[in-house]
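As you look at this complex, bear in mind that one protein chain is not there, while each of the others sits in place.
First chain written, first letter: the chains are A, B and C, and each begins at residue 1.
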Amino acid sequence: MYQVLSKVLFNNELSPVYYRMSLNCPEIASEAYPGQFLMARVSKQLDPLLRRPFAIHSVKNATAKEIKMDTSSCVEILYKVVGKGTKVMSLMREGDEMDIIGPIGNGYRLDRNIQTAILIGGGIGVASLFYLAETIITKGSKAKKVVFLLGGKTKDDILCIEDFKRIGVEVRVATEDGSLGCKGVVTDLLSDYFGSGDYTPGSSPYCFACGPEDMLKEVSKVIVEKELPCQISLESKMACGVGACMVCGVETKPQLGDLRKGTVLKSAKQKDEMGYKRVCKDGPVFDCNEIIWE
Amino acid sequence: MYQVLSKVLFNNELSPVYYRMSLNCPEIASEAYPGQFLMARVSKQLDPLLRRPFAIHSVKNATAKEIKMDTSSCVEILYKVVGKGTKVMSLMREGDEMDIIGPIGNGYRLDRNIQTAILIGGGIGVASLFYLAETIITKGSKAKKVVFLLGGKTKDDILCIEDFKRIGVEVRVATEDGSLGCKGVVTDLLSDYFGSGDYTPGSSPYCFACGPEDMLKEVSKVIVEKELPCQISLESKMACGVGACMVCGVETKPQLGDLRKGTVLKSAKQKDEMGYKRVCKDGPVFDCNEIIWE
Amino acid sequence: MAFVPPDLSVNISSLTLKNPIMTASGTFGYGQEYASFVDLDKLGAIIVKGISLEPRSGNPYPRIAETTGGMLNSVGLENIGADRFISEKLPYLVDSGACVIVNLIGNTVEEYCELAQKLDKTSGIKGLELNISCPNVKEGGIFFGIEATSAFQVVGSTRRSTKLPLIVKLSPNVTDITVIARSVQEAGADAISLINTITGMAIDIETRTPKLANITGGLSGPAIKPIALRMVWEVSRVVEIPVIGVGGIMNAEDALEFIIAGASAIQVGTANFVNPKATIDILLGIEKYLTDKNINDIKTLIGTLKI
Partner (left out) sequence: MAFVPPDLSVNISSLTLKNPIMTASGTFGYGQEYASFVDLDKLGAIIVKGISLEPRSGNPYPRIAETTGGMLNSVGLENIGADRFISEKLPYLVDSGACVIVNLIGNTVEEYCELAQKLDKTSGIKGLELNISCPNVKEGGIFFGIEATSAFQVVGSTRRSTKLPLIVKLSPNVTDITVIARSVQEAGADAISLINTITGMAIDIETRTPKLANITGGLSGPAIKPIALRMVWEVSRVVEIPVIGVGGIMNAEDALEFIIAGASAIQVGTANFVNPKATIDILLGIEKYLTDKNINDIKTLIGTLKI
């Protein structure tokens, strides 16, 4: 994990509330893998005070010219302006500096033998899924299929579909108002997929989901029913981002692997206590079976 | 007094710590007079929290082209980076916005019949004196002489002398290390001036001084001895800038004019109490005889 | 259907304010200073700088230090005294149509009473705010504000000296603010305002001297908002009289937090320095919130925190 005072290479407005920013940070770029994130300090002053977490959206290798310009490898983030921190970021320009920490967290775990991957995104959830798609397509050896199911409120919330198509991902879109793709939500796309000829039961696709909590909950239900593996990326308010402060957390079912050597669960109470996991350090990507949805 | 969300027209680095910034604010520009100041909110966030006071350094009338570009009249400030607020300002660029209040305070009082004006500046004190010099030279009707005595630590602290010369001001410089002009302080220049053939006792030049408190104190001494009138511009930490909060203050000798109609000074104590004046509202320009230097 | 603007009026005992926005004492001068930015009669009330019987010169300078998200002040009791306030400042305020509430400071119970009696007889004053919480002067009433018995005494005596609505302003520098609040209610206060500033300090590491000549000062501004909000919530749950929220309110969202927590009205202090139109911006923001949420009477929002 590194702390880098990175230079903003670009900060493009994709639509009035969505921006894509590229940050020069070779150390982080070289170690990052999909599902990991950054903690960005958006101001040199003390308001806003805390760092903001952003998924790694893409990692770019430098061209020769770029290396000459000392803007070697960089990490891209895709963000939505929702509050004061992201508002400050939206005003940054090329050449500005932003202090970032990364890469952070346990990202998506990838199986080399992956044949079919279903990526399920809601709104800004596409941020981490793009880097995942890039990695599945470029890093794995065998021919494989990546399907991306994306939902949003209106067409303005549907981002990056051309980017996904460009790298060979099959994209299906749903919007709640029907302004793009089918009218509906992303779980409709998922049910359609499972109901269609595209899906052969037993073919064991790997599912990956990122989006609002409600969506993840619904997606989990559908996928758990199919007895398929699904990794989901969660959000939580954070302070440290490194596992130290215990403010980020999600209630999980104790997994066997969690029991540290020599630890005996004496009581029901103690079992309970092991149920909280830190989104920043133990996550942000969890197995959907782990999570206890309220 | 106006509150204006002004556009930064330029923010030029004159040297690593001195900047000149132009702010588009027609309302303020049209009413400002020399010695008045602005209160600038340097961040849209809440750190730094309070506004920073800056003297009006110059007021520019718009050219036709500028008016067309909606960048009509503007006010310039000259500032030194000394702490976090001025640091934030130094990073602003053309097109950025800054919320300012102005014009504020009682500035220099000008006599239409002024024949000779001696302007005495220390370091960043030149800021308000330039607008004063411009005004004396352009607004008065008769031929007159403006002499500017400027002191600073080293040549890097000597600003704007070409600007003063350009408008016809005679400039004399002293630096403590002798890197520009004579080696010495500004009171040396003042004593020289009074000792030289340039000064005829009885010719009643008007003196105006702006600079660090220690300098103003020394300058006052020299001038009070000569029984000449001298207006000095003071600094003080401020919160409101409009006379409401009572945090800025300077101890003054009660002047006859201060006694409000119907007020009788009953006791010595009460006389005392009238001795504090607000730098923001009653000043920042005071008659040097008024001030009680500690 | 014609648009009906929400009813913003609130009641502070017998006093009905056209809206819940007041200026905090000491931060808005005598009103006139802000008249280029704010129509004074648009606000619920103007609470003027603390007034004592005799004029006071206040503490030595420097009196201010900025801190992160806040400021320390040690102005102390500087004010022109009751007589000059009445002759020089009040007429302008009354002419402007403002609802004027006077903040009172005293050294002794007797002084508070005498002052209250004097103002009671002055027309144009709509209410009194008893400052028993100024941390910047030993005689600033803070002694009354941190101890329940003496708070009871000074409020009780002042209560008997005036028929004007009596607001009592509490100090946050206490272990349990509900104890003081209850005793002040018991003593006959019509409303409670809180919080005054929190005692703090700043040091110049170059000179190794305090940044304030008075050594310590009162912390105000957004830094203290979470503390003020917690105290407003604690107090409004245990008293029957209206509570007025003060402390770090910078915008409409902040003001709404206090109202939801239980404040019947709010005061804007340090925010005036940052944005001289803060009071008006807050007023407009609250109106918009109510309209957006279809709340047609702000009184129905007070104390509606779901816990």
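Just so it is clear, contacts are C-beta pairs under 8 Å (C-beta built on N, C-alpha and C of every residue); 3 or more make two chains touch, one makes a residue touch a chain.
This is a predicted model, so every value here is computed, not measured.
In terms of the touch definition stated at the top, the absent chain reaches A, B, C within the entire complex. Touching the omitted chain from subunit B are residues 46-47. For subunit C, the residues touching the chain absent from view are 67-70, 72, 146, 173-175, 198-203, 205, 207-210, 215-216, 219, 221-227, 229-230, 233, 248, 250, 253, 256-257, 260-261, 289, 304-307. Residues touching the missing chain, restricted to subunit A, are 1-3, 41, 46-51, 99, 101, 236-250, 260, 262-263, 270, 272-273, 275-276, 281 (touch as defined at the top).
Here is the rule we go by: only the chains that are shown with their structure count from here on.
For subunit A, the chain whose average C-alpha position is most distant is B. With centres defined as mean CA coordinates, subunit C is found 35 Å away from subunit B.
Taking each chain's centre as the mean of its C-alpha atoms, subunit A lies 55 Å from subunit B.
Counting partners per residue, subunit A has 46-47 as the residues that reach two or more other chains. Within subunit C, the positions touching two or more other chains are listed as 68-69.
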